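Here the complex is missing one protein chain, while the rest keep their positions.
Read from first to last, the chains carry the letters A and B; within each, the first residue is number 1.
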Amino acid sequence: MPTYEYLITDSATSTSNRDFHLTHDGIGIDSPVPFSIRQQTLAGGKQQGSELITLQVGDMTVRLVPTRGMAVLDVFVGDTRFGWDSPVQEVVNPAFINLEAFGGLGWLEGFNEMVVRCGYQWAGHPGIDNGELLTLHGRIQNTPASRVVLSIEDTPPYTIRLSGRVDEKCFKRCDFEVWMHLSLVPGEHRITLRDELINRGDYAREYQVIYHNNFGTPVLEAGGRVHLPVRQISPFNTYAGEGLNGWAEVGPPQRGFDEQVFNIHPLADPQGNTEALLHNASADLGVAMGFNTVQLPVLTIWKNTDTLQQGYVMGIEPGTSFAYNRRLQRDLGLVPSIGPGESRHFNLSFTFLNNATQVADALARIEGLQGDIRPEVLDTPLCAP
Amino acid sequence: MPTYEYLITDSATSTSNRDFHLTHDGIGIDSPVPFSIRQQTLAGGKQQGSELITLQVGDMTVRLVPTRGMAVLDVFVGDTRFGWDSPVQEVVNPAFINLEAFGGLGWLEGFNEMVVRCGYQWAGHPGIDNGELLTLHGRIQNTPASRVVLSIEDTPPYTIRLSGRVDEKCFKRCDFEVWMHLSLVPGEHRITLRDELINRGDYAREYQVIYHNNFGTPVLEAGGRVHLPVRQISPFNTYAGEGLNGWAEVGPPQRGFDEQVFNIHPLADPQGNTEALLHNASADLGVAMGFNTVQLPVLTIWKNTDTLQQGYVMGIEPGTSFAYNRRLQRDLGLVPSIGPGESRHFNLSFTFLNNATQVADALARIEGLQGDIRPEVLDTPLCAP
Partner (left out) sequence: MPTYEYLITDSATSTSNRDFHLTHDGIGIDSPVPFSIRQQTLAGGKQQGSELITLQVGDMTVRLVPTRGMAVLDVFVGDTRFGWDSPVQEVVNPAFINLEAFGGLGWLEGFNEMVVRCGYQWAGHPGIDNGELLTLHGRIQNTPASRVVLSIEDTPPYTIRLSGRVDEKCFKRCDFEVWMHLSLVPGEHRITLRDELINRGDYAREYQVIYHNNFGTPVLEAGGRVHLPVRQISPFNTYAGEGLNGWAEVGPPQRGFDEQVFNIHPLADPQGNTEALLHNASADLGVAMGFNTVQLPVLTIWKNTDTLQQGYVMGIEPGTSFAYNRRLQRDLGLVPSIGPGESRHFNLSFTFLNNATQVADALARIEGLQGDIRPEVLDTPLCAP
């Protein structure tokens, strides 16, 4: 379909349109929903040189970070922010990150976004696999995008798509290209991610991806709840086992809570399509996340309802894999591989719900997927992390 | 008090006034002591992108490095430079530093300033503590300032203050803000540091700080001497034990000397205020350093009087802690903690002395603090590094 297309960044041609700015008016689109797209280069502290793209579309604002693997920093619907508050407030330039620090936890010095991709050579907790330290959640999030393109369809509803290509390449070891397409239809409170992992190399490689999708207040609050159709659930470790019964219930910010993590095999429709929902206490604010279990067969609930300042946040994380170190997941069948020239697609949608009807509709869809199937509840962790 | 205030850098608003420049004339201050403040962005080699602020106040020049944790690079009084000559000549951008290199000695690839703060999650020598490699002297010195503000009082003597905030933040691990205020009164040959460590997190954390204050020629020369009131002194290790008797005497640049390090518990007045002095051979050039033992109870003498090219330098280093790895200092009571929301203040002054009377006055103050108290001299190190 015909589109307007704008090249914002491209390493092949050494293009960097650092002050890119565009409005629907400016390009002569007579859209009933006004929009603007703007890139800025951040400054100060460890965000010096980071790039931030802001899509302002009607009453919705989406902020992305090309410098940090096309992460979605946050989404505003009106005044309501979806995302979370990390003690890390800056958009940290990967130049200042050492993933190997703290025994492989350096990733935590930059972690503050709503959508963080973990991967692709590996994801999960740090640890030794094949004699090498795999650092927490892989390298992609600390990799600047090599190519960023904005596309706008020239016919109503003027769908907007921001595409980034992030390379995970290392001589002898890895030749991955990841295309990350975020699209949104002006007027809808939804963003859609269509990602494609391409193995450009001539050798099959193991890969993993986890979509570390994180939500804090206001959608996360005491009395709120997470829903998804569950085939099997198990605690990540002994401590999570203590919270297994209440895994879906959101508690208040709680000193010393730290994190409880749950491994879930979701149910889905025959095509693999399924959905997770997080809503607030009064069930009139929520986020519904659509994904596909053929692409992303498992899901991690990361319940980190510690104090507000420590990071009050829940992760709802579809993935190829759980959050264990890669060496522990081969036996679980959760370390897939990708052949030479092959692609893998990962599609997610985030729908932002701001009334009780929308929340109830999402809940009904999930209950429909659950049907009469009783979740299998395992009391013991799948493996010992 | 009313002041002129200028925001130079601020990550919260993504401000970076990279070519900031101001003169007393330019802002209409009728100061008898002319001054100018200028920021420049450095280029070339590993200093590409480092920022340097130069305060030129009368015959005194102070150079600070926001990009390197608000370090004081050096101070000139007239033509006399206080600071030292490291083989590392560039103002190294932390983007090019890997603290984990060389078993945790990567910090040495950027070390060349007069005032280097070590901290705040830890300071001291590299080594394993709690199963993790603590790299040499912590992370703060390789962290760019997130906020830099210049203030100038609008009444005589037009005191100038440069304030920087450097964050040491990591999800789950640390939520420190450090405000570093350097002030100087035009006409005086003194700089004052008033630092504040704030634990913004909800959990108590261990912390350490060492002010690694370093001086080379001309104030450091054979026949010179360091003075401070001593309650107890001990050698850092066996090699330092060999130099224990002459710990306060400055020798000439000496091939193969490497470094001798001494642990000192200083004496102070009832309020904890105390002073250290380094002067040259003829005792007509010196630097007097004021600090407070309630804030900074111990002091390390780092006598590195190796050859000029290798780095002929002495460190006079008040701190919460000695230079041992953190794991060795808990038993010494030198790993304090800071509760949620708490602050710790650290005040230091550096007075640059350029005649015999000033040196003699400082010496008299120190002798007054020592009084009749005989220093306790321990022949053996406090612990085995």
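One rule holds in what follows: contacts are C-beta pairs under 8 Å (C-beta built on N, C-alpha and C of every residue); 3 or more make two chains touch, one makes a residue touch a chain.
This structure is a prediction, so every number in the text was calculated from the model and none was measured.
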| item | value |
| --- | --- |
| Chain not shown: contacting residue from B:L7, B:L108, B:V185 or B:I198 | B:L108 |
| Identified contact with the non-displayed chain, of A:G131, A:G256 or A:P270 | A:G131 |
| Hidden partner chain, touching residue among A:S31, A:Q47 or A:T143 | A:T143 |
| Residues belonging to subunit A that touch the chain removed from view | 9-12, 14-16, 49, 94-95, 98-100, 131-133, 135, 143-147, 166-167, 169-175, 200-203, 340 |
| Residues belonging to subunit B that touch the chain removed from view | 40, 42-49, 86-90, 93, 95-96, 98, 100-103, 105, 108-109, 111-112, 255, 306-307, 309-311 |
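Assume only the chains that are shown with their structure count from here on.
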| item | value |
| --- | --- |
| Intercentroid distance (Cα basis), subunit B paired with subunit A, Å | 42 |
